[in-house]
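What follows is chain A.
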Amino acid sequence: MTGRYALRFGALGYLTVLLLVPVGLVFYRTFQHGLHPAWAAATNPQAQHALWLTLIIAAIAVPLNTAFGVVLGIALVRHRFPGRGLLNAIVDLPLALSPVVVGLSLYLLYGTGGWLAGLSEHGVKILFSLPGMTLATIFVSLPFVVREVVPVLREIGTDQEQAAETLGAAPFTTFRRITLPAIRWAVGYGVVLTTARAIGEFGAVSIVSGRIEGKTETLPLYVQSQFDSSLGVDPTGAFAASVVLALIALMTVLAMRLFRPSAASLAMPLRGRGGFAGAAVSTRPAGRMRSVSETSGSKEEL
Partner candidate 1 sequence: MGITVVEVTKKFGDFVALDDVTVAIPEGSLTALLGPSGSGKSTLLRVIAGLEDPDRGQVLLGADDVTSRPARARGVGMVFQHYAAFKHMTVWENVAFGLKVRKRPKAEIGRRVHELLELVQLEGLAKRYPAQLSGGQRQRMALARALAVDPEVLLLDEPFGAVDARVRKELRAWLRRLHDEVHVTTIIVTHDQEEAMEVAGQIVVINQGRVEQVGTPRELYDSPANEFVMSFVGPVNRIGDTFVRPRDISLGLEPDGDSTEAMVERIVHLGFEVRAELVRDDGQHLLAQLTQEEAQALELERGLIVYLKPSRETVFTP
Partner candidate 2 sequence: MGTSSAVAVSRPGAVLGRAGGGLARGIAVGYLSLIVLVPLAALVWSSRAQGLGTFWDEVTKPEAASALKLTLGVALVVAAFNAVTGTAIAWVLVRDSFPGKGVVNAVIDLPFALPTIVASLVLLELYGPSSPFGVDLAFQRAGIVLALLFVTLPFVVRAVQPVLLELDREMEEAAESLGARRLAIFRRILFPNLLPAILSGVALAFARAVGEFGSVVLISGNRAFHTEVASVYIFGQIESDNPSGAAAVSVVLLLISLAVLLAIGAFRHWRTRHDR
């Protein structure tokens, strides 16, 4: 069975070289000169502002995308209407689109000569300011909650909802007591992905923010500006900020593992009919592959 070992070590070797070594390096380089410089670099006012800004943007974008994600998901699955396919495709678009293109579109829309340029003349500043950056972040992190919710809604079907209806529940009650609990793990997973994307966004925000240091710099942008200003000589500042981002990424990976809706849904959040085909396998509670009508999605380990 040497074929098996060759494949295993080949695959693991590739992963080590490509993934583990780089990430390990982040931590090494940061603390290379000791704990103190790293700490100083991570806690200077500019860095703190960048972190704060990043978190605020995420705090706005994620709940919005979550709420609309659930609404969108229900609209896509439970209702048939003309243009449903198109709506589906638009939802998927941010996943296939370059962030630079996203940033440019917003720049053209809200900038001078754009259709909504009038807003800034009335005092509503979109570009080079929080609103613009938030809009860009919402754009790129839009699909995740929808994509997770759609297959689950499809899988559980309308049986439970109809049962609730025959028992006298009003539509919103049904939604609150039956539908929402059924999709809560899918939503949770979607939220994790959305948050990760929102925090890590670089290209789109870079364009719309103008990268004004101390004012419109998110943490990823701060990493770049630190790198540029250090001219690659002592990038401790950049690495310190990177460590923060890497730690957030590791927590994201852990959260993904925890929330992952089922053993079969190891696919990227790009499933479900009307979306990417990665694996059009519906989400089911792990370890109970056949029991589809559980209201509380179980979250067993893989």
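On the choice of candidates, all candidates are chains of the complex that A comes from, given by their letters.
By our rule, a contact is a pair of C-beta atoms (placed from the backbone, for glycine too) under 8 Å apart; a residue touches a chain by one contact, two chains touch by 3 or more; residues count from 1.
The model shown is predicted, which means the values in this text are computed figures rather than measured ones.
Of 1 or 2, just one candidate touches chain A in this complex, namely 2. Those residues of chain A that touch candidate 2 in the shared complex are 3-4, 7-8, 10-12, 14-15, 18-23, 25-26, 29, 68, 71-72, 74-75, 78-82, 87, 89-102, 104-109, 111, 114-116, 135, 138-139, 142, 158, 161-162, 165, 170-172, 174-175, 179, 193, 196, 199-203, 206-207, 219-221, 223-224, 227, 232, 235, 238-239, 242, 245-246, 249-250, 252-254, 256-257, 263-268, 270, 273, 276-281, 302.
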